[in-house]
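As you look at this complex, bear in mind that one protein chain is not there, while each of the others sits in place.
Our next item is chain A:
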């Protein structure tokens, strides 16, 4: 057999192309996209030079508008203009009500657990709204960079639970993106400052955004990041600073509390401008046109401003104190404080936070961009552009995972702060004679009572052979992947009856719902869908072929004997041959066949790399 005609010598030794990947900060108020170009991470602007994309999506009868143009219509078309959708991601309708948010939207709840918002463009779920923002950012990145993105890293708050993380990933799926990793926002900020390459220690990430405040305490231990604790205030942000200044102007200028909306909006704008001016100068001049045609002029000094906002800034220090206590630390243990969020530009914020932690806050990177930049750096590494990179981000699961047991109690299976990926199993038994089914209720949270925990999923294991109470042995296995996403499996041990049900969070979308959204998002065109599936499979086939060729070049002759090498190469050629087929299912089967044929080789390679990682150690250490 002529198997050696495969490739020209040196063909696959061509210099590897730089793969472009992007980091996305999918924020509550604003979103950003960043990428590493010629070694430098930078946020990418739109064609008008604007880096920030307001996280606002407006649905019209003619289509979807995202960003500044949508935000401009927020007051004129509130029902169809959706802002702060991140607060709704991974939430049920009841959750949203209890969030206390006074939302103007019309919610529709049909047969699915996911709330839908009624707009003139149709009913949309928070996942789809988020997908629109992601699509807009990715289009911007691909236009700027001139190539398709290899993949993206999307940041999420450290306290996001499983349902919220899953919803974020679903949004990426609907947007047609390859997610390399979900990354915790504070971890991304720490990466942006290169804290991973510095000394080991404890770092605080102080994030004062427009409407929310978050504090995270991270520990870095030899390239490994661990989130120790998080805290914050979801109803406190930079907008509150503006409000305080606006109220001051009102009292100075004698504007009454019942001034109209237009006036209030103008005042908020003037207040914001004054706040921004005061980051540079010691005083800000104000001029407000009054309704009677006259105007008011005044001056706000930095000292006056500081005394106005001090109570508010001090309010952020209470969650800092609590987060430190949760981590079992004091302010003195914290080496650095990274400042995130536009409001941390206010000098008084830096001053008080610096005093609290007794350290000069880190502010050299634009606080609006720092999370996106960290995500871009991580995306670049994950895309394979820095094979020598030593950094490894080991995340922990932020909340404990467990199942409901008798009496409405939660039995924890994976405690919080366990390094992921992780799999843990626990055995349970039946409590009634002849019991043939068992309900598994999956919960998340630190509390002992089911009623205090967040319900993630419910499923049933059926077909347990009837036995006396306590005789059946049901093994429940929890697995959390590197993105913090959970899957659960239950198996009766003596009979082998298994309920390997794919657990989706209670407020998550089913695969078929995602499929439908994906289809909807490309305008109901069945052909487009088909074309897209085909392209996806071709890309995946190319990826598999490229990876296998590179692997064979590297160690094929070392790890495989002649026969094995021949069989692997033959399987590879088979896929090469069908990879340009126009049937996505044929290519898919081809990929599966190749993967099956090469499984032993992939395993051997991983063992070899493990062995070589350990080979630096003397032989006697190995016994």
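Here, contacts are C-beta pairs under 8 Å (C-beta built on N, C-alpha and C of every residue); 3 or more make two chains touch, one makes a residue touch a chain; residues count from 1.
The rule is short, and it goes like this: contacts and distances are computed from a predicted model.
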Leaving aside the chains you can see, what is the UniProt protein name of the one that's missing? Options: "Cell division protein FtsW (Lipid II flippase)", "Co-chaperone protein HscB homolog", "ABC transporter ATP-binding protein" or "Branched-chain amino acid transport system permease protein".
"Co-chaperone protein HscB homolog"
Missing-chain contact, candidates A:45, A:78 or A:223, resolves to A:223
Write down which of A:191, A:382, A:461 or A:490 is the residue touching the left-out chain.
A:382
I'm checking contacts with the chain that's been left out. Which of A:82, A:544 or A:587 qualifies?
A:544
Name every residue on chain A in touch with the hidden partner chain.
19, 150-151, 180-181, 221-224, 381-384, 390, 392-394, 418-423, 446, 479, 481-482, 540, 543-544, 547, 591, 595, 598-599, 602-603, 606-607, 609-610, 612-614, 617, 621-623
